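Have a look at the structure below before the remarks.
Note that this complex is displayed minus one protein chain, with the remaining chains in position.
Chains here go by letter, A, B and C, matching the order in which they are written, and residues are numbered from 1 within each.
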Amino acid sequence: MEALATGHLFALTGAVLVGLGLFGFITLRHALRQLLAVNVSGAGVFLMLGGLGRGAATTDPFPQALVITGIVVAVALTAFGAALILRQAEEDHAAKEDDERGGKT
Amino acid sequence: MSLVFDLVLCLMILGTAAASLLMRSALGGIVFFIAFGNLLGIAWLSLGAVNVALAEIAIGAGVTGILLILAHARLSAMGDPVECEPTSPWMRAAVAVICGGLIVLLSVAVLSISPTDRMGAQIATLMPALGIENPVTGVLLAFRAYDTLLETFVLLGALVAVWAIAPPGGWPQRPASLAIATPVSLTVIGTFSRVLLPASLVMAAYLVWTGSDLPGGAFQGGTVLAGGILVAALGGAIALPRADDMRLRSVLVLGPAMFLGIGLGGIALGRFLSYPVGLEKALIVAIEYALALSIGATLALLVAGKPVPPAAVQEGGD
Amino acid sequence: MTGLEYAIAGLLFMGVFFYAAGSLGLLRFPDSASRLHALTKADNVGLGLVALAVALHWGSVAVAAKIAIVWLFAIFTAGATAQVLGQSSKDETDPRP
Partner (left out) sequence: MSPLDLLVVAPLVFMVLSLLAGGWQRSLLALAIATMAALSVWLMTLDPGTAHVVGGWELPLGVLLRADGLAQMLVPAVTLTAGLTGLYALHQFAPESHASNAQTAAFWPLYYLMWSAANAAFLTTDLFNLYVTLEMASIAAVAMAAMGSVRAALRYLLIALLGSIFYLLGVALILSRYGTVDVTLLAGMAEADFATALALALMTGGLLVKAALFPLHGWLPPAHAAAPAPASALLSGLVVKIGFVITVRLWFEGLAAAATPAGLHVLGGIGALAILFGSLQAIRQESLKALVAYSTVAQIGYLFLAFPLIAGAGHAWAGLSFHAVAHMIAKAAMFLAAGLMLKAAAGPRIADLAGLARAMPLTVTAFGLAAVSLMGLPPSGGFSAKFLLVDAALRQGQAIHAAVMLIGGLLAAVYLFRPLAVAFSGSETPVVPPKAPSMVAAPLALALAALLLGFAGGPLADLATGGAPATVAPEPLPALEDTVETASEDEQ
């Protein structure tokens, strides 16, 4: 009974995290913060997988392995996302400096 | 552990998650995100999933946190304060209703499913044939080795993708230096990292080795190695390599290539990725060591970012 | 409870006390340097006491050795990061190089 409750508790926490992350993704207007919000949602999905795989004494190793795969995939995409955000900022920065230089001459 | 502990833990997880999203300050949000990741790690411990707890704390909180902090610092250096334009309260209310609805739907679905260990017993009967005892490693490197193989290519692909957006003149140079600018601090961290880098190598090797039977494995070990490399780069003990350095390329592809090679070797015995009887553990450990090395290098370079023109190498590190 | 269990409980209690003191210092002290002082010193004593309690609880030399290594690394890390943090806060308050 307690295992059941523990499993549901973590799975429900995961469900709330998904919703929180989605709220952040839509309302935050900076790409870096949206990237963070997606990671919160992703962690929520993983926690749902773990919670619903909670048995009487053990947690199903199958979803555990899937979650590890998911965590690695998520960090790969987050890293690329961060690189894109920085490249975008560099381009904007350079364009602004060009404008200023163009304005002076 | 008791239900009360879990309940408090879940409330703290939700609180840190909310703070990481709702705080005005982006940097504060990122700090809360790291705390959130560490609490999640404790949640996984509470679920008895030590493998996931290690991965979550090392990768989910650690590497992702460093990535976000570094991106924030570099954006600030370019004059982007990482501020969000405020959204209208009406819109926030509407979005909150939608997200609340999603939470309710998900909760109803979650409560309709009773949590059980569905495949643990079946996996336990197959584990003796592999000669290893950690069932999660068994799933990752035998039963679902195909997923894991593709996943290593996602990681490698992400690094190539970061290379693809190198600015003009940046290819094939080094990433912006991470070294600390203050000379005194540089000395301290440099000395520290000269101890830490070999220690992280030993620690990574230990995690991979112990991962056959106890919690650990290639991803956790690789992340520890990445941490050692990054601290060494912070302390100026090592220089990050050029993107066209053939030794670097070899290290990056070593793990995925070893995985592919052993998988293709399985064809001679029947199927792609089937391990010959008696050699399962040896081959799995070989793949894991190669993978840990490649994952360590790949993660460290992913954090460091894209190659930049040589003149910019020095100024990007603050 | 045996004497050993009393010892473990006592060590844990003292460890938590030092942690609490360190956290209180982080919240209440006026400037970065004294906050760092609270965190790095008090927390490492706290960690050491908790680690000692855990080692006694397991009662194995191998586990105790691993815990000792972890504690040692925590101290090294605290020292190195405290120096960097202190330096950067000094740079921020004092513009002269």
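What we mean here is this: contacts are C-beta pairs under 8 Å (C-beta built on N, C-alpha and C of every residue); 3 or more make two chains touch, one makes a residue touch a chain.
What you see is a predicted model; the values in this text were computed from it and never measured.
> Considering all chains of the complex, which shown ones does the missing chain contact?
A, B
> Taking the entire complex into account, which one of B:Gly28, B:Pro86, B:Gly100 or B:Pro172 touches the absent chain?
Considering the complete complex, B:Pro172 is the one touching the chain left out.
> If I consider the whole complex, including the chain that's not displayed, which of B:Val224, B:Leu273 or B:Leu299 touches that chain?
Hidden-chain contact among the options goes to B:Leu273.
> Determine and list the subunit B residues touching the chain excluded from the picture.
With respect to the unshown chain, the touching residues of subunit B are 105-106, 108-110, 112-113, 115, 118-119, 122-123, 126, 139, 142-147, 149-151, 153-154, 156-158, 160-161, 163-166, 169-172, 243-244, 246, 249-250, 252-253, 256-257, 260, 263-264, 266-267, 270-275, 307.
> Tell me which stretches of subunit A touch the chain missing from the display.
11, 18, 21-22, 25, 31, 34-35, 38, 41-42, 45, 48-49, 52-53, 62-63, 66, 69-70, 73, 76-77, 80-81, 84-85, 87-88, 91
Here is the rule we use: only the chains that are shown with their structure count from here on.
> Centroid from C-alpha atoms only, then distance subunit A to subunit C, rounded to Å. What do you get?
31
> Roughly how far is subunit A from subunit B, going centre to centre by Cα mean, in whole Å?
12
> Using the touch definition up top, name the residues of subunit B that touch subunit A in the complex.
Counting only subunit B, the residues touching subunit A are 3, 6-7, 10, 13-14, 17-18, 20-22, 26, 29-30, 33, 36-37, 40, 43-44, 46-49, 51-52, 55-56, 59-60, 63-64, 67-68, 70-72, 74-75, 78-80, 82-85, 87, 91-92, 95-96, 98-100, 102-103, 106-107, 110-111, 113-120, 123, 135-136, 138-140, 144, 147-148, 151, 154-155, 157-158, 161-162, 165, 167, 217, 219, 295, 299, 302-303, 305-306.
> Taking the complex as given, what residues does subunit A use to touch subunit B?
Checking each residue of subunit A against subunit B gives 2-24, 26-30, 32-33, 35-37, 39-40, 43, 46-48, 50-62, 64-69, 71-80, 82-87, 89-90, 92-93.
> So in the complex, which bits of subunit C are touching subunit B?
By the definition above, subunit C touches subunit B via 73, 76-77, 79-80, 83-84, 87-88, 91.
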